[in-house]
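With one protein chain withheld, the remaining protein chains of the complex are depicted in position.
The letters A, B and C name the chains in turn, as written, and every chain counts its residues from 1.
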Amino acid sequence: MDEYAQAGYGDVEIGFGSKPAILVIDFQLSHTSGDYPFGGRPLALRALDNTLRLLERARPMGVPVAVCYTSYQNPSEMPYWKIKAVREHYLPGDPAGDLDPRVADPAHDLVVRKTGPSMFFETKVQPYLVKHAVDTVIVTGVNTSGCVRATVIDSFQRGYRTIVPEDCVGDVEDGPHRDNLRDVGRRYADIVDADRVLAYLARNRAVA
Amino acid sequence: MDEYAQAGYGDVEIGFGSKPAILVIDFQLSHTSGDYPFGGRPLALRALDNTLRLLERARPMGVPVAVCYTSYQNPSEMPYWKIKAVREHYLPGDPAGDLDPRVADPAHDLVVRKTGPSMFFETKVQPYLVKHAVDTVIVTGVNTSGCVRATVIDSFQRGYRTIVPEDCVGDVEDGPHRDNLRDVGRRYADIVDADRVLAYLARNRAVA
Amino acid sequence: MDEYAQAGYGDVEIGFGSKPAILVIDFQLSHTSGDYPFGGRPLALRALDNTLRLLERARPMGVPVAVCYTSYQNPSEMPYWKIKAVREHYLPGDPAGDLDPRVADPAHDLVVRKTGPSMFFETKVQPYLVKHAVDTVIVTGVNTSGCVRATVIDSFQRGYRTIVPEDCVGDVEDGPHRDNLRDVGRRYADIVDADRVLAYLARNRAVA
Partner (left out) sequence: MDEYAQAGYGDVEIGFGSKPAILVIDFQLSHTSGDYPFGGRPLALRALDNTLRLLERARPMGVPVAVCYTSYQNPSEMPYWKIKAVREHYLPGDPAGDLDPRVADPAHDLVVRKTGPSMFFETKVQPYLVKHAVDTVIVTGVNTSGCVRATVIDSFQRGYRTIVPEDCVGDVEDGPHRDNLRDVGRRYADIVDADRVLAYLARNRAVA
């Protein structure tokens, strides 16, 4: 037992509420295609597969879905990024920033451009959750140690029950992936898997 | 060289700007006193010492300082915390939530109560930075793997040059402390030490 | 018929939802007592009476209530106010800034300090609404042409059904009171009265 557990970190599960939504973070070609500096990593591709499976079942149940990508109109809109690939590729005309075509369903989803790590930061995500009276946010996408972590924090502090299916989030390497699930699982979110989310969605629909 | 470095993470330093401010996170008795479940840890005490040293020099130079603590009026104001000590101690009348008396100087600092991990979340911190035309945010406090990480993300995405003196931030254990400095140092912030911040403040004052 | 109506402004009612909350703005002594430069005006006192009547009925029904006041720790925390009384009186130790003792019930309400006109701006109000799954925001308080207007805009743009009982909001003079109800009633909010809100609350409770 580590010192965090001894101090009472992660002592309870949050649990699902009654109105879920799914957030899908940065499945852009830069991450899903091996053509780019940090793209095509196994954890990211696994996350994409499981997220697509989740979305395919969730949309017909009427679960709200919001999908984001990171992109900049010009360098003056950028925060002070220390990642060369972000500074150079997420600009107009570069296909690295394009959403993987399998991810968004414009007829159902809200699609937002974001400029910071958090999907909530200066985007239309929270008003969309309010309009749908959402109480439970399921976070999917990449990278666990970057934008997923930031979005989980923001979902938590805004008052939502926050759920991370760990096979729906991915990263460049396994170490930071696990480190960040550990940190957020102790504090802000339940770490589950896609099957547990699907079981919940089916059960929740039966009740509603 | 890890895969993140190969992919261009952490390839540049951000550097200091010309108008710094110091943020000081959650040096409450819960963290600085051994009387509480996660208090009195060596890294937190080291962070407190170095932060006090930094503040003592920075205030006479006119550097804006904002100090926060986490506290709740009642449980309905709380996000869904998974940390028993937070749920039980950060309520009115419990001294665990009190700021360590050495930290804030009410004649100089802005003192804010926060309810989420990020010191920017629904607090008066950003308007205060705007009033002082700040471009550089120096983040100190505890815990590196919790509120420090969240505040660094928010400082970064709001457009500030973000600097973390690693001997001014602390945690329960060394592992998560280092993991989080690694993650943010690759992406969002320069990881320096208190002496380097002090050298910058002296130099910057000479210019101004 | 004015040109706004011809252009389709105010063509529909928004209507109440199923989870209301009541926001109560700035019933501080500065407004409710004749001892202060803009206090004790008839419209403000009428608004206070009707709001107290509303709150007395709403609290036992379990309707969430959030109450705010405007105050500053020191001048550097203030935005650039053009109102002398705000600049001079809303500082520590001045009773002008104290909430009228009849307004808040700490055992039931969330009480927040605000620094801008909008009750949502950098306060804990929205996380509180999220925790209670609120979809309908009833705005009361003073002044219609200042903080009420700002709060209505923010409630609207955040995605809430926004309702203004016009006898629960007040101002220094009748002209700006009516002008602002006209502007927001055309765009963002239904203008009703306290009795209509009470009838809705009774009906809504019967359904729930």
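Quick notes on this one:
Convention: a contact is a pair of C-beta atoms (placed from the backbone, for glycine too) under 8 Å apart; a residue touches a chain by one contact, two chains touch by 3 or more.
Because the structure is a prediction, the values reported are computed rather than measured.
In the complete assembly, the contact with the undisplayed chain comes from C:G116, out of C:P20, C:P64, C:G97 or C:G116. Only one of the listed residues, B:H108, B:R158, B:R178 or B:R196, touches the absent chain: B:R158. The hidden chain makes contact, of the residues A:H31, A:H89, A:H132 or A:R149, with A:H132.
For subunit A, the residues in touch with the chain missing from this view are 64, 73-74, 76-79, 106, 110-111, 115-116, 122-124, 126-128, 131-132.
As for the chain not pictured, it touches subunit C at residues 2-4, 6-14, 37-38, 41, 79-85, 115-118, 121, 145-146, 149-150, 153-154, 156-162, 172-173, 176, 179-180, 182-183, 185-189.
Residues 19, 126-128, 130-131, 133, 135, 157-160 are the ones on subunit B that touch the missing chain.
The rule is simple: only the chains that are shown with their structure count from here on.
Separating the CA-averaged centres of subunit A and subunit B is a span of 25 Å. Subunit A and subunit C have Cα centroids lying 35 Å from one another. Annotation for subunit B: residues touching 2 or more other chains are 79, 115-116.
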